[in-house]
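One structure is given below, encoded as structure tokens.
Removed: one protein chain of the complex. Kept in place: all other protein chains.
What follows is chain A.
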């Protein structure tokens, strides 16, 4: 039984926050280990074979970014970053360094659980094989490369489609501007973030009921975008 429990390593210097996170994770059926420093965290990450790692970016003994890079050198474990608001630059840097998602402090138990689920599921293995994705009343067939909304065919341009497909590939978790530009347009375009704004606008116009109040193609201000498969 124990062997099947997903293993979570929390690297957090504030014991109260660590306790709340452990409590939530354990209530969701996980086994948790706690580290209070980056150094200790690296040891835990290396020895516990974790299925998920939660890392506070504000660790006292060092740069969380370095820790992410070091872990990424030997492990593909999903990493969830905890950070304060107004640290958008740090979040983006952490995500670009290899973190998978972030959670802004303070956060409620539901937000934390939602993130944990997304990351664990993604890790369990990627997407269903039938290539059929549903976003509310929007149906996307990745095999046939067709998109329909409420039964009507929606016509996308090649880039719009590529953007949507990329978002689906990272569904549930945040994807930074830089990652999107890199994957959709290529390395020469990583500074052209206004391209993203234009095309994301087009996609929302075509797929969302209310483009200014999107339910699926969400904006994470200052960081990037997140595709929400089912709205809760």
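For the reader, a short list of remarks on this structure follows.
Assume a residue touches a chain if its C-beta (ideal position, glycine included) is under 8 Å from a C-beta of that chain, and two chains touch if they have at least 3 such contacts; residues count from 1.
Heads up, the rule we're going with is that contacts and distances are computed from a predicted model.
As stated in its UniProt record, the chain not included in the shown complex is "histidine kinase", which appears among "Ferrous iron transport protein B", "histidine kinase", "Sodium ion-translocating decarboxylase subunit beta" or "Lysine exporter LysO family protein". Touching the chain that is not shown, out of A:71, A:156 or A:207: A:156 (per the contact rule at the top).
Touching the chain that is not shown, out of A:43, A:150, A:198 or A:229: A:198 (per the contact rule at the top). On the side of chain A, the interface with the absent chain consists of residues 14, 16-17, 20-21, 23-24, 58, 84-86, 88-89, 105-110, 112, 141, 144-146, 153, 155-161, 192-195, 197-201, 204-205, 210-214, 218-222, using the contact rule stated above.
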